[in-house]
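Notes for the one structure printed next.
In this view, the complex is presented without one of its protein chains, the others remaining in place.
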Amino acid sequence: MPVGMSAGTPAGAAAGAPAGAAAGNPLLMRSTSRARVVKDVAARVAMWLAALIVLVPVILILYYVAAKGLPTMDWEFLTQPTPYSMRLRGGGFVNGLIGTLLMVVLAAVVSIPLGLLGAIYLVEYGKKGLLAQVIRFFSDVMTGVPSVFVGLFVYTAMVIPFGFGVVMGAASLAIIMLPIVVRSSEEMLKLVPRELKEASYALGAGHWHTISRVVLPAAAPGLTTGTMLAVARAAGETAPLLLTALSAQEIVTRLVGEATASLPVLIYYGARNPFPAGQERAWAGALELLLLVLVFTLLARVASSRNRLWQ
Amino acid sequence: MSEEPAFRVRDLAVSYGSQVALKDVTLDIEPRKIIAIIGPSGCGKSTLIRCFNRMNDLIPGTRVQGQVLYHGQDIYANDVDPVTVRRNVGMVFQRPNPFPKSIKENVAYGARINGYKGNIDELVERSLRGAALWDEVKDNLNRSALALSGGQQQRLCIARAIAVQPDTILMDEPASALDPVATSKIEDLMQELKERYTIIIVTHNMQQAARVSDKAAFLYTEVNEAGTARWGVLVEYDDTSRIFTNPRDKRTDDYISGRFG
Partner (left out) sequence: MRERYHRALEALDQDVVRLGALAEAAIDKATLALVENDAELAQQVLDGDDEIDALFVDVTKRALTILAEQAPVARDLRLLLSIIRVANELERTGDLAHNIAKVPQRGIPVGEVKHIGELLHELAVAARKLLGNAIDVWAQKDAGLAANVQEYDDTIDLLYRRFYKELFALGSDETTFEIGMNAALVGRWFERVADHGVNITEAVQFYVTGDDAYLG
């Protein structure tokens, strides 16, 4: 630390005020520490750099997916199923789009209410009880289980007796989504201020009234975000679908017993085959999947912000 | 004076788990009076006020002994539903805590969940007028309650409490988060409210207690010999003018004149 004003009194202060006044002014003496200024600038630059480095892969991915996917992305791609041979140009991924939509929606319909109720149980009823702790523990374990294991489980439990199908794919996605929904919703519900709940109880509201009319509305934006994270994760899962829905060139007609295409699996098949036509379709499929998740998220955001009155 | 007390508290003791928070509280609260609960931090003021509407029940492990008689009925009796108690004994909290809903829905909340059959708009207007807020918000009833100022939010919380038509309102440091102007509005409002409601207020502000209340209860912290446990006791309960000019107990005198605590 350079001590005193001689080390680096700012030119303005030295010129503007008499020397004695500047020396006696503790504010001026503080700001003259050059080491401090240097440290401050260095820290700021380091943080900007770190933020940029984080952004680099994201931007690169977006750029590549758009650059490589856009040429193939046309009306035909969006509306036509996959051709019989990878070598052939033309055709599209509509079979995969429909399969993904069916499976994700089905999985969401099952896992989101269940997960939400589970989270409500954890926050409002179970709290630190034994059952709640057990549920929390297994949710955490489940979040960490590789998704291919989930696929294997559903394969054994459902595919072997009933065959491949949308329901089986949805089941595996639901199993993957459930712990994410539970844990993210729990965190969001915990953020609802205790004061709001107390206000409700003090007005003579019961437990369920308080949850349904105060806690859930107040937590809605956060709950939506967490849920959408789970949906996005499910929409991009490949491994479990290979084991539960497989894939198909046609648009699916039955929910059970019929192999069903999905966007990620089609991307996977397209990307690993040697023919340029198939690879190009894979790129376009990746772009389509990306946009799909984006649309889901935006819709959910709009829906949840509609009814809220946060400033 | 001859009127039946709104509350009779007899040998009340509250503990959280194995820790005693408050004990030996016995006092009568006359209806349509303002009663201030004062004392140093941690002496159990909030614990005491939360006994009057069983808000302590919400904290797991809370045990309440003794009796709190509300118009003769022990509210801690086995067959009493705390929800019923809270519909009769409203509460306003330290920090204004309106729901993230519209002004109107905030006021209507209690009525709606209690299955109010009358005209909600009338109830909202009456309650907002009662809380001296109507003129400020009548054109914006559907705006978010969170857009109001802190003082307005607190009066909204009072309107919300009186919409349930209680006969007692508990106020846990209702003005401690407000500026002096908003504070004096709340204090004026309390004087109007006491024509119809019994008001029990916890306050850290001695001058506020002296200004607004008719009677004051001074709680103080006692410590056991080993210094390992502390709990609140009721030291003195008397007319506010008496407490602030000539308290009987030296601890009261020392505390209110700022000699400790």
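Observations, loosely collected:
Letters are used for the chains, namely A and B, taken in the order the chains are written, and counting of residues starts over at 1 for each.
Here, a contact is a pair of C-beta atoms (placed from the backbone, for glycine too) under 8 Å apart; a residue touches a chain by one contact, two chains touch by 3 or more.
As the structure is a computational prediction, the values presented were derived from the model and not from experiment.
Remark: the absent chain touches shown chains B in the intact complex.
Contact with the undisplayed chain is limited, among B:I103, B:I162 or B:I256, to B:I256. Residue B:A210 is the one among B:V9, B:C51, B:I162 or B:A210 that touches the chain missing from this view. Residues 206-207, 210, 243-247, 252-253, 256-259 of chain B touch the missing chain (whole complex, contact as defined above).
By our rule, only the chains that are shown with their structure count from here on.
Per-chain Cα centroids separate chain A from chain B by 44 Å.
On chain B, the positions that touch chain A within their shared complex are 53, 55, 58, 60, 83-84, 86-87, 90-91, 93, 95, 97-102, 109-110, 113-114, 144-147, 157, 160-161, 164. Taken in their complex, chain A has these residues touching chain B: 127, 193, 195-196, 198-206, 209, 213-214, 217-218, 308-311.
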